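Yeah, one chain of the complex is gone here, protein chain that is, but the others are all in their spots.
The block that comes next holds chain A.
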Amino acid sequence: MAGEVLVKVEGVSKKFCKDLKTSLWYGVKDMFMGIKGHDTDGELRPKEFWAVKDINFELRRGECLGLIGHNGAGKSTLLKILNGLINPDAGTVTMRGRVGALIELGAGFNPILTGRENIYNNGAVLGFTRKEIDAKVEAIIDFSEIREFIDMPVQNYSSGMKVRLGFAVAAQMEPDVLIIDEVLAVGDLGFVLKCFRTIDVLLKNTAVIFVSHNMPMISRVCDQVILLENGEEAYHGGDVSKGIDDYYKKFVNNHANIVYDAGVLELEKIQIVDANKSPTDSINWGETLSIEICLGIKKNIDIPIFKLVIFDKEQRPVAVLKKNETNSHLKISNHKLHFRITHERNQLTKGIYTLSLVVFKANSIEALLRVNQVLQFQVTHEEDHYQSFLLDAHYKPI
């Protein structure tokens, strides 16, 4: 039955304590309260703070919720509550069906024992019965692609091999609700791809809660996101790219960052202009990107070479603008170099981009000036894509 609500989270909050001794003492009190029943409503005690505050969501089979936020925003705590490892201090979590968690791969491994023995250990921890493991052990070994070493002690495995074996066991779960924390960072490319294929298959029949700092991954698989900030929902909704943009805004550093300056040039002005030559920071997809630059020239030099690199919001360099030719007719006049760079019909997808500028001495690889994040601009379009470029395409019958 597709579409049934598998996860329901209502007003869930969790408090943590900043001081260990106090925390332990509260722990003792909580134990006693847990036995005789809490008599308070769980308000904050001294030295406590809300690690997770008032989270609400519903997740149906086939849906995927992305949980994003900076380190310490409360993502892992929320996952622990959802997984039933710790109890919320307020609110209710209702989980329907078998819950699988990819939080730590290879839990229960013992380093002295062989890979094969550890398949049984790990499988038992994940809730398989002996029969199930007996039936699946060959599939697990095949999936992990380490048959050759399966009877070797796990302590001699590389970290990648351990993760392979751990994931191979976990991949045999047939959960209704799947909780994925960032566990797949280790492992070589081939294996990571294999993991994602497995998760893609699971996605269709499962309600997935996915924690990641990898935003392209989030926008690829998730159909709603919660952006956590200090334990609270800073954004929650189905507009995944809005959530991701908000996430990036937390890290935006708008100050141009001069990395290297040979003392020859001075960047006086750099701006993006629209068709009417007035400054802007936003252009439409398919329009012309025009950048005006004004440099002060302190020493007598030839026309330098310019290189502008476009970074996406994840600071990945996605494009570079072609450098100026020697016959581009740039002129230094009055100790100033003033010019415009244009790129017609830009095909960058919707999003926020930054520019970095490098100026090289003519006919040389010697840099005169390097400025990172010299300029930020936005490309607007009605469609949302997690890829970097939306290339124009025409379709004709043949």
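Heads up, the rule we're going with is that a residue touches a chain if its C-beta (ideal position, glycine included) is under 8 Å from a C-beta of that chain, and two chains touch if they have at least 3 such contacts; residues count from 1.
Here is the rule we go by: contacts and distances are computed from a predicted model.
Per UniProt, the protein behind the absent chain is "Transport permease protein"; the candidates were "Transport permease protein", "Cytochrome c oxidase subunit III", "Tol-Pal system protein TolB" or "Dehydrogenase".
Considering the full assembly, A:97 is the residue among A:97, A:216 or A:296 that touches the omitted chain. Considering the full assembly, A:87 is the residue among A:87, A:156, A:326 or A:363 that touches the omitted chain.
Screening A:31, A:189, A:365 or A:398 for touch with the missing chain picks out A:31.
What chain A contributes to its contact with the hidden chain is residues 1, 3-4, 6, 16, 23-24, 26-28, 30-31, 34-39, 42, 80-81, 83-99, 101, 103-104, 107-108, 110-113, 117, 120-121, 124-127, 129-130, 176.
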